[in-house]
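With one protein chain removed, the remaining protein chains of the complex are shown where they sit.
Chain IDs A, B and C follow the sequence of writing; residue 1 opens each chain.
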Amino acid sequence: MTGPFRTEIGGRIDRTRRIDFRFDGRLYSGHPGDNLASALLSHGVHLLGRSFKYHRPRGVLGAGSEEPNALVRVGSYESRATPNLRATQVEIHDLLVAESQNRYPSLSFDVGAINDVLSPLFPAGFYYKTFMWPAWGWRRLYEPIIRRMAGLGRAPTAPDADIYAQRYVHCDVLVVGAGPAGLAAARAAAQGGARVLLCDEQSEFGGSLLSEPDTTEAGRNRLAWRAATLATLAASDNVTLLTRSTAFGVFADNFVALVERVTDHLANPEPALPRERLWQVRARQVVLATGAIERPMVFAGNDRPGVMLAGAARTYLHRYGVRTGRRIVLATSADSAYGVAMDLHRAGLTIAAIADVRNEASGPLAAAARAAGLPLRTSTHIAATHGRLRIRGATLARNGTGAREKVACDLLLMSGGYTPTVHLYSQARGTLRFDESLGAFLPGGDTGILQVAGACRGIFATDVAIADGAEAGTVAAARTDPGGAPQPVRTISVPDSGALLAREAPCDRRAFVDFQNDVTTKDLRLAVREGFVSVEHVKRYTTAGMATDQGKTSNINALALVANERRMDMAAVGLTTFRMPYTPVTFGTLAGAARGNLFDPIRQTPIHAWAEDRGAVFEDVGMWKRARYFPAARETMAQAVARECRAVRTGAGLFDASTLGKIEVVGPDAAIFLERMYVNNFRKLAVGRARYGLMLGEDGFVLDDGVIGRLAPDRFHVTTTTGGAPRVLAMMEDYLQTEWPDLRVWLTSTTEEWAVVSIQGPRARDIIAPFVIGIDLAPQAFPHMAVAEGTILGVNLRIFRVSFTGECGFEINVPADYGSDVWHAIMQQGTVFGLTPYGTEAMHVLRAEKGYIIVGQESDGTATPDDLGLGWAIGRGKSDFVGKRSLARAAMRDPSRKQLVGLLTSNGETVLQEGAQIVTAANGNASIGHVTSAYFSTTLGRSMALAMISGGKARMGEKLLAPMLDRTHEVTVAPAMFYDPKGERLYG
Amino acid sequence: MAEQPVRQSALGAARATQGPHAAACLRALPAASRFSFRGSPPEAETAGVAFGVPFSLQSCRAHQTEDRAALWLGPDEWLLLAPEDAARAVQAALIRALGERPYALIGIAHRNTALEISGPRATMVLNAGCPLDLHTSRFPVGMCTRTILGKAEIILWRTASEVFHIDVWRTFAPYVWDFLIEARARL
Amino acid sequence: MQRFSALALARNALSGQTGWQRQWRSPDPAKRYNAIIIGGGGHGLATAFHLARDHGMRNIAVLEKSWIGGGNTGRNTTIIRSNYLFNASSSLYDHAVKLWENLSQTLNYNVMFSQRGVLMLAHNVHDEQVFKRHVHANRLNGVDNEWLTAAQAKAFCPPLRIDAGMRYPVLGAALQRRAGVARHDAVAWGYARAADALGVDIVENCAATSIVRDRQGAVEAVETTRGRIATAKIGVVAAGNTSVIMGMAGLRMPLESFPLQALVSEPVKPVLPCIVMSNTIHAYISQSDKGELVIGAGTDAYISYSQRGALHVSTHTLEAICELFPQFRRMRMLRNWGGIVDVTPDRSPIIAKTSVPGLYVNCGWGTGGFKATPGSGHLFAWTMAKDEPHPINAPFTLERFRDGFLIDEAAAAAVSH
Partner (left out) sequence: MLLIPCPYCGPRPELEFTYAGEANISRPAEPESLSDEQWAAYLYQRTNPRGMHAERWRHVHGCGRYFNASRDTLSDQFQFSWKPGESPP
């Protein structure tokens, strides 16, 4: 069934097909080409929403993205529901389900409307003035009520079922807006040989061409011109055309973000298609042809359903074949309204009255209206409107005289002139100037890389807009080829127009300025009276322009009122800042594919699959997955860790250390370089030997550590912590490239070149010796801190004799692709020796037993080498290294600095919590340090902890307290070395 | 005693093969030998002769022969690609040619892994995560550079008008693969 | 000062809102003041208020180059908390939180301080260790902070995703219940109104352009876009612009100014009961009383005074938000903006005297100074009035960078806001 307000012919809808959809539970129908607003209007449904604050009934105001009122929730499943969509932008499709928002229990009867009755109590900023007593009242009493009242739609509660995509694109010329100006610009730029991208937020190209009757001022057939231009564009292979794509943000250097709505308009989209796609465009030149938005008039009762922008009514008529009413009153301050009046008149609608606030209406359009006998009244404004859920009539009043006349109507159209859509221009940091004759802010000029054309710069005549667009396109294309022919220039200038900006609301009754946020003339006046004179203050105090339409229809009116109230020029009052996005953008679109395994790369070692099979529990360290422990059947973490530790101490354990950062430092000056970067001495390090390296930041604090082996006089294999690898390499590069470019050294990350299998324990040597060819692993031949290259199982090997456990240990580096097989082979070989894989947790326990620090756990970016008991690492006699000078500052020598110590609880079963604070019995409130690591040690048969304690080294044996959540524990300070203090096992 | 280990690609079997695809095909490239060569232009010139492929001194350009390639990555950095079994020969040749002169040669055959994307819409798939202009006028055949793909760093090298070689650190390879497959599905 | 109350509202409802007065005057600057505050953000206005109220100082002006509260005060995500790690920091911020708890009453202006709690998510073992250390340190100082398991965190914040399928699962969270949010603009306006009532001149559209020093080097006057103003005491509280202003007095600062972006969604009915922060995946979120989701993360990478940032910073933030709250993927970004945050090397503020007699500076609050506004004003006023720091701000000197007594919250925990 076609809606009763549908015209018989015309419009761009496909009348041969019917689409059924639901709004607030009721079934309606429309046609392909309709949006939700046009389809509902075709059924005479005007009431579509409720306002934010007063819950006033609201109808459709506009016909596009400027719509402030008709906001709906679309989607029947929570996983596909979207709140706050503009009915004017929702294309209908079969089975579309939409519902109204911010009302209870129903749209036509909403209890929240009580706010409207009480509105005198709720002027702008009322909440700053009350709800303060009692002091707890805000949080517990008032805020919950206010929160429930506020908010428009309902957020979805189920995870989004849709997919989003992103794309970077480059072009020579990006044209935003495909009205006459944009189409002409794109065609001209394409003819100039440029790579062109043309986008428009609407479902079809054409902009205002689709909304206005057939011929232009100069007699050009609009639709024919549009079709011909589009055909040319479609045939050019250097042109990309994007409908349903909004340019929402312009950033530095012509970086423009577009969002393309791919599937929302389809009933059954292909499942693989993304719902929306983000286009991140880098354009050498941009042409903005974004048109202009009509301004509402400000008068009492200007917000009832059935009050609409004049141009919108024309769009509904010509584009959608919908009559938005039968009997019409027009309120205007601009000539453009007369064109609309004539259109509607020709379409058979009754024009009951035209109220022009201006003292005269002299343009050709007004003359035509007069000639057609339309009831035109100048010097007349709307004093009131009538009706509740739909307008029933309006009271017209003569300016100044008070003479009134009530006119019945079911549609009231407003035309307060046009506001050029300069949002993107302003985002691009273009400067605006106020044009008095247009009553509008216009672009001040082009920025060299960005131009404006058409209605967006105040050129409203279609033929001129076309010419203007063509010029802009030609100039843009030419600029992308600076070496080419002489650069063309723009010649068309902006004409005057007779629009009058309504500075004054002609009467003091409640007139709405920002419809969605219910900001009235009274609110704006109140704000100014209370001293909020800057427009930015007015905005924030009244919330004008802060709604989901960002004031597209209201900002200029609000500004005019403020200017009037302050008796200032519009230009002096100035605009609030335009910010991205032009229209709201889905979070999912901005997040794109970055979800699940694409949220962040998952870095896995070559041994990962083996560990996974073995049931390892992994932990995240940066992007890496590391095996934390390997529970056997039904083992708890504690049991698994105890078993793994035991194995290392008594037999041997195998550990995947592949994540360790590795940097190959090569070149004749490699040793000098390392000596400057690390606190240690490297010049004297013999080939075949390795050394513990400690790196500081220039501020003197420990940044990273690792083992550094010398493979050749000019070649070092440097290891870093897992998390520190990128930071260390970047810092080394920085010093090398910018401080010491004379050094002949090159740095290469080899973290991923090598899989690292660490074998630790008294049987380690026995297990691997048979594999290692060409290296004598005997203690004397290959002592602690030796390094060598050789082969294992026929593949290259770098082997370090190092230990982070206190046992005799070897780190076997093999090319990563072989890592898994080498690990397998060693595991197999080791079975008879009880070789046990162990994870990071056991590694932590074992190293803590030895008092070895973990950078980032014992140190926290505020520890010096001395604090950590690592002063010994500092190379004697070195005059300089990164961080050295800072160590001489007063604070670094402060005796109360925290120092690394061991702690033993009086009760050996108690494992302190990491992070627990330490106090003295004398002063139980002042922390003197904290626990950095705490474990139950199977080796010791008791708990142990490492801690950073103020003046800790001087406190050996002292009893201190560790207050934990349950109770306070007594601890004794001990050396940070619980196991094999002489290192006999290490060197054995 | 265990057997000789075999190379296991970072991409794994699941990601090694992909049937033909109208928009873009993805395949893992066979294992290769790879070196990072670091040094100044004079050393680079000598090395190029020894390697058999001159090192480009023009930025972001690769030179190649039948089975070897040298990719400019930085003013003192080239990535050398050669067949898997050529590793020792390459190394020996360069060491011999350069003698005591300052340079660095680091084997990175296992650090990186390579895949190839080819087809009429390969650039569009790449541009899902790569912010560069891949139009042939801006990224011609023979151009190579390190860049970004989503959250991974890659080396991108256009080997033919519709074919790109991607070199990537091994742990990022599965991500890159999955990213491209996802992007291709959403064209 | 005209008192605000429910009664006053009711009276004005009947009188057509005609009874309201200007909330603060708009005086022309006088020729001389006893003290001048440069910067009309929350901190500057609070400083003036406390100078007048606590120290009986008269003839004070706040100079603001554009409109008060238009700097970071007007563009921050309003997270207020005090669960900082080091004693110096937690006492500084908790001092402020205690003042927040009565600020509406103190100012007779509802700043809507809403103590709904902040959850700080731990995503890995290291996070867990760091947050537990915070919990222990805070509790010892009487600052509330507690450790929650993932399930407890979900109970506190039902929309939060905690399933194991997440790329970085939630292992638990630190919860400070006294943490909350407030209405940022109201803070500036409330202080302005209260300071104005105590006689403080709030001079908008008046930028300091140079600082004049006498022969001994002491502060003598300030040149402004509205003329020269004599004074012997200047407090610089200009956030992102501090380096520029201190440069006028010849001082180089340990500061860099970065863009920090934030964004809001379209407003929706209440869905998020508390503040959620995730440092590891880089985002934080709360819901305002008006219904928008208020979202932010870290700074852009380079120094800038442009008050805008790059799109990829926002997309990165929203990736994280969608990972934590997949049901918000269909929510839409309504507005995005940027501020200019002044960052010190140790990410802690400076509230101190300077080497120039009569010149004081309060800066370096970086990404997290809104929460300190009342405390900062109180302490800075003390420092300016008495020419010596209050014990609470004593550690926050300029000299700490020379001597190495850094208060490095960032290095210690990498948590901000």
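Please note the rule applied: a residue touches a chain if its C-beta (ideal position, glycine included) is under 8 Å from a C-beta of that chain, and two chains touch if they have at least 3 such contacts.
The model shown is predicted, which means the values in this text are computed figures rather than measured ones.
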* Shown chains that the omitted chain touches within the full complex -> A, B, C
* Among A:E8, A:D237, A:D613 or A:D880, single out the residue that touches the unshown chain. => A:D880
* Structure fact -> Missing-chain contact among C:L99, C:L255 or C:L379 belongs to C:L255
* **Options B:A32, B:L132 or B:A183, residue touching the unrepresented chain** => B:L132
* Considering the whole complex, which of A:R140, A:R346, A:R429 or A:K959 touches the chain not shown? -> A:R429
* Structure fact -> Across the whole complex, the chain not displayed is touched by chain A residues 251-253, 255, 280, 282, 429, 698-699, 730, 733-735, 737-739, 741, 879-880, 884-886, 888-890
* **Footprint left on chain C by the chain that the document does not show** => 241, 243-244, 252-257, 301-306, 308, 310-312, 344-345, 401-403
* Hidden partner chain, residues of chain B it touches -> 59-60, 73-75, 77, 131-132, 145-148, 153
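By our rule, only the chains that are shown with their structure count from here on.
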* Which integer distance in Å separates the CA centroid of chain A from that of chain B? -> 32
* Roughly how far is chain A from chain C, going centre to centre by Cα mean, in whole Å? -> 22
* Structure fact -> chain B residues touching 2+ other chains are none
* What residues of chain C sit close enough to touch chain A in their complex? -> 4-6, 8-10, 12-14, 16-17, 20-26, 66-67, 69-70, 74, 87, 101-102, 104-105, 108-116, 123-126, 129-137, 139-141, 159, 165, 167-168, 180, 183, 185-186, 189-190, 204, 265-271, 289-291, 306, 308, 310-311, 314-315, 318-319, 321-323, 326-337, 345, 400, 402-406, 408, 410-413
* Within the complex, which stretch of chain A touches chain B? -> 163, 165-170, 195, 272-274, 277, 280, 282, 593-594, 597-598, 600-606, 609, 623-624, 664, 666-668, 744-746, 748-754, 770-771, 793-795, 814-822, 824-825, 828-829
* Of all residues in chain B, those that touch chain A in their complex -> 1-10, 12, 31, 36, 38-39, 76, 102-112, 124, 127-133, 135, 138, 150-152, 169-172, 174-175, 178-179, 182-183, 185-186
